[in-house]
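Yeah, one chain of the complex is gone here, protein chain that is, but the others are all in their spots.
A, B, C and D are the chain letters, set down in written order, and residue numbers restart from 1 in every chain.
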Amino acid sequence: MATITAPTRTVDEILSWYNGQNPGVLTNLYRLLTHGRLGGTGRLVILPVDQGFEHGPTRSFAANPQAYDPHYHFRLAIESGCSAYAAPLGFLEAGAADFAGQVPLILKLNSHDILHEEPDPMGAVTASVQDALRLGCVGIGYTIYPGTVDRRFLYEQLASIAEEAKENGLVVVVWGYARGGEMKESKDETALDVVTYSAHIAAQLGAHIIKVKLPSAHVWDAKSKQNFEKHNIPIDTLADRVSYLVRSTFDGRRIVINSGGAAKDDESVFDEIRAIRDGGGFGSIIGRNSFQRPWDESLKFLDTIMGIYEGSIA
Amino acid sequence: MATITAPTRTVDEILSWYNGQNPGVLTNLYRLLTHGRLGGTGRLVILPVDQGFEHGPTRSFAANPQAYDPHYHFRLAIESGCSAYAAPLGFLEAGAADFAGQVPLILKLNSHDILHEEPDPMGAVTASVQDALRLGCVGIGYTIYPGTVDRRFLYEQLASIAEEAKENGLVVVVWGYARGGEMKESKDETALDVVTYSAHIAAQLGAHIIKVKLPSAHVWDAKSKQNFEKHNIPIDTLADRVSYLVRSTFDGRRIVINSGGAAKDDESVFDEIRAIRDGGGFGSIIGRNSFQRPWDESLKFLDTIMGIYEGSIA
Amino acid sequence: MATITAPTRTVDEILSWYNGQNPGVLTNLYRLLTHGRLGGTGRLVILPVDQGFEHGPTRSFAANPQAYDPHYHFRLAIESGCSAYAAPLGFLEAGAADFAGQVPLILKLNSHDILHEEPDPMGAVTASVQDALRLGCVGIGYTIYPGTVDRRFLYEQLASIAEEAKENGLVVVVWGYARGGEMKESKDETALDVVTYSAHIAAQLGAHIIKVKLPSAHVWDAKSKQNFEKHNIPIDTLADRVSYLVRSTFDGRRIVINSGGAAKDDESVFDEIRAIRDGGGFGSIIGRNSFQRPWDESLKFLDTIMGIYEGSIA
Amino acid sequence: MATITAPTRTVDEILSWYNGQNPGVLTNLYRLLTHGRLGGTGRLVILPVDQGFEHGPTRSFAANPQAYDPHYHFRLAIESGCSAYAAPLGFLEAGAADFAGQVPLILKLNSHDILHEEPDPMGAVTASVQDALRLGCVGIGYTIYPGTVDRRFLYEQLASIAEEAKENGLVVVVWGYARGGEMKESKDETALDVVTYSAHIAAQLGAHIIKVKLPSAHVWDAKSKQNFEKHNIPIDTLADRVSYLVRSTFDGRRIVINSGGAAKDDESVFDEIRAIRDGGGFGSIIGRNSFQRPWDESLKFLDTIMGIYEGSIA
Partner (left out) sequence: MATITAPTRTVDEILSWYNGQNPGVLTNLYRLLTHGRLGGTGRLVILPVDQGFEHGPTRSFAANPQAYDPHYHFRLAIESGCSAYAAPLGFLEAGAADFAGQVPLILKLNSHDILHEEPDPMGAVTASVQDALRLGCVGIGYTIYPGTVDRRFLYEQLASIAEEAKENGLVVVVWGYARGGEMKESKDETALDVVTYSAHIAAQLGAHIIKVKLPSAHVWDAKSKQNFEKHNIPIDTLADRVSYLVRSTFDGRRIVINSGGAAKDDESVFDEIRAIRDGGGFGSIIGRNSFQRPWDESLKFLDTIMGIYEGSIA
């Protein structure tokens, strides 16, 4: 196992990678990087709550009935010291005025539901850059599904949205989830080469921040596998793979954060956080694990995660 | 059976949920909530007459020949003290000047006919936000069909229309009817999880007012069923289900109203109204039951419904 | 057989139904209703010449070679005292300046040809509202095909065109022809319920004037059939059916005119005109029967038709 | 065989048919009709060079290697006294400045290649009206394929382009080639009824000048055949058919020109030119026969053709 020393990056250094972006974008990136408990550390923990749209309200909120209320998530993000809160239009509209300025907001511009099964999902654009501006957001979010047959429409939609967002000084956050017919097995969607390819595509599409799942040690593409072996790229530990993910995403010149893998219990989640930290990752975006438990437990759970990123917890 | 106490909500409280919407939207919401017999109670009864387009004139109006005349419906909505009258372009154009200002109008922007059978319906956009403004409407209506294979096009069309409507101070009313191939049986379309998921999607899409069918106790999705059971969510009575619907729609922070279920006679309808009232629902949208009977009977029928909502009838 | 008294309507009364339309639209409606021999009677006879596009020049004009010349039709409409002349872009462009102001013009904005057979026809938009304005037209025409699988695209195209036309003060004339896979037999396309449903849809789409075929006594939809029977709606004579058509089209608040049915000889056509008159219809749009005969015979034929509408011929 | 006297038309008479078009269009029509050796005769010979795109450079230019050079065609059109030179964007861009003003230019706005076989061809729009204006063209060209399943998209594209072209004073030239599944045999594409229907459609779409193939005596549609027979329309000689083509194209009120049929040698081509002249046609558009031979032979070939049109050659 490779020994990995996590980089410590200052906000100034990170902003320097975005040299050439307009001052509006830099200002909103600065807000994200300096807000909340991890402000100034170069790490981010973002609370995303789009599960009501993606999986329905019952699956999402029945475990913690307070979470049906859109104000709950604003409060959770604020109290726990998250770097930002990301959600679709409805949830942000229902609280953006009430909590104006208290936490950076990211408007998810496309969403997908599961009322019709489909092997090649395509989200719908459910809000606009203009909506993000009127709601006081620091950025917008968009999900691409690399691997789907119609991904080109998603890339074109994102390209157009991202251009408008940047012109208006908004940060562009891209969720990259590989899906579709060529991903024969579920494990292909988190294969190391697939996840890093997806992150690279998002970066090439002009994303400022990229969100992908944690990669497994599985490799989907035979030629990529040969490359990993021939060039002795370490991929055995999760920290190794996070390190490779960061490298694949412009050698660290773009912020890439992770959502959880197949974690079963809190300790597994915390171990993943440690691997992200040790592999030089930039942080986490944690939804269901955060809000599908009572308020106090949520705060404690997020406190531990931020502690690990801070280094106050080993 | 859970004992349910219906909330009494003031107009001020309801408007507070829409904090952040522009004064134009708040003004038109205020007009809706203060008009007619239920004005100020926080309840709504809306008359919708889009059946001529949706099912043809013969099925819709033969039972009450006066109803072929578009002026009839304006008069019915005004005389009965409805909160608003909703119809497609033609019907509103044929009377908006004659009855200008006498009842809040909602222009239905998309419509669907049944001259060609299709498992996954898609309405056509048959009028514009600009039409609604020139006709003096307080809002626009749009129907989504969650569950259909092409729902994303509907969501995107609605997103674009809703943004324009809000910019122009109009209230956005979304009809949510689950349809499509995954709804194997007709009963799936009114399953509790399906109806509440549809209402949640409409709310996330930025609807101010959501209209869905009354949910049955049937649950379509196995994982949602597990959640209802595991978390002891009461769903046995219609009032329970209305209560869960309100919760699913941003925990009551968005107005959700209902159309009738499979009511056979007036008493069944009235019982449904009582369940909506007792479950904390916001009111009804009642078309065919209202106008497919003679004028006097229509007035009496609507009088009873409003009486139940008011509490003057038990 | 019901005894039917044809209404006599003044121009003022008709314009009152369009209350709320802008003065530009009212002005052009007035021009249509006051032009030609039937001017002021509340009846219209319109000459449409789109057959060259729809069926090819040979089928359309070989019977009367003068009719290949676009000027011929302008002259025919003017000499015979028609209320208006309707044609596609090319035919109007070829004479609009030469006959400027002498007859109200309606520019047909979509057209369809028969060089490729298709069960669900869709016309192409071959001209614009701007074209109609520069050619001095009083209105535009558009054909919808209710019953086709893709009718929603037609409805959306019409909605957009109609909005622009109205903003510019043009009258919107909609041709409604049911077609498509669900019309199993040719006779379904002229079934009473189908024709009246089509006319109702056109009216809901905001048409000022609606043109449909004369309905037969056949009924396509079982539930509509039940309604006709249960509510004792007379449909046996053609005049009955015209009367029901007028009722279905906003109870007479929208102008609905007819093209011929399967007339074999002139007397049959004249009988149809009498039925339209007696049933309270608004007039006719007569193409092939008008121009596929020599000039003098055409004038005589149209003279008789207008005489019937006027009442000078029984 | 009918004896045919070719009309002699002046430029003034031709322009009178376009009465109502704006002065910009009339000016560019005038330029076309007065340029080159046939200037003022009412006849046109146009050099089109789009074969490089349509069939590839090898098939098009190997026979005369000088023809790979875009300047060659400008020189050929100028030297031979052609009325105009028509080509796609690239070929015009490569010489429009060098030969500015020396020959009227027509920019072909859509093109098609044969690197993928397809029964229902659709060209791609490869340049814009704005391109035509910046290159100093007198008009634009567009090819429609009547008979193809998706022809409506072509008609709509043309309608939109033609409107823009006319607003900017450009002449609209439409190529009409019947194709597609209903043209069962190759000979159907040049059937008399098909060619004249295609020309009529182009005229109805607002074309100023129409280009079709020379029609054969074959008739594709049974009903049209009956009409030819019943009404004794002469179609036996090529001159008869050209005469009928002119009649089908607004009875001569629109300029219709021809490309060659299945000519085998120069004498056959010249006989076709005589038939066009004697049938009252307006001229030719001759590509491959013009430039797929050495410079001197090309000039001689075109000299003969123009002589026939002029009448200096019998």
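General remarks:
Just so we're on the same page, contacts are C-beta pairs under 8 Å (C-beta built on N, C-alpha and C of every residue); 3 or more make two chains touch, one makes a residue touch a chain.
Note that this is a predicted model, so its numbers are computed, not measured.
Taking every chain of the complex into account, the chain not shown here touches A, D.
From the options A:241, A:254 or A:274, the residue with contact to the chain not on display is A:254. Check D:74, D:91 or D:309 against the missing chain and you find that the one touching it is D:91. Contact between chain D and the unshown chain involves residues 52-53, 56-59, 62-63, 65, 68-71, 88-91, 93-94, 96-98, 111-113, 115-118, 122-128, 130-131, 135. The chain not displayed touches chain A at residues 17, 19-21, 146-149, 151-153, 155-156, 159-160, 163, 178, 180-182, 193-194, 196-198, 200-201, 203-207, 221, 223-224, 227-228, 230-231, 233, 247-248, 250-251, 253-254.
The rule we apply is simple: only the chains that are shown with their structure count from here on.
Shared residue numbers account for under half of those found at the interface formed by chain B and chain C, and the copies are therefore classed as meeting with different residues. Separation between the centroids of chain B and chain D, computed from CA atoms only, is 59 Å.
In terms of their C-alpha centroids, the spacing between chain B and chain C amounts to 36 Å.
Chain C has no residue in contact with two or more other chains.
Contact topology of the protein chains: linear, an open path with no closing contact. A list of each chain pair in contact follows: A-B, B-C, C-D.
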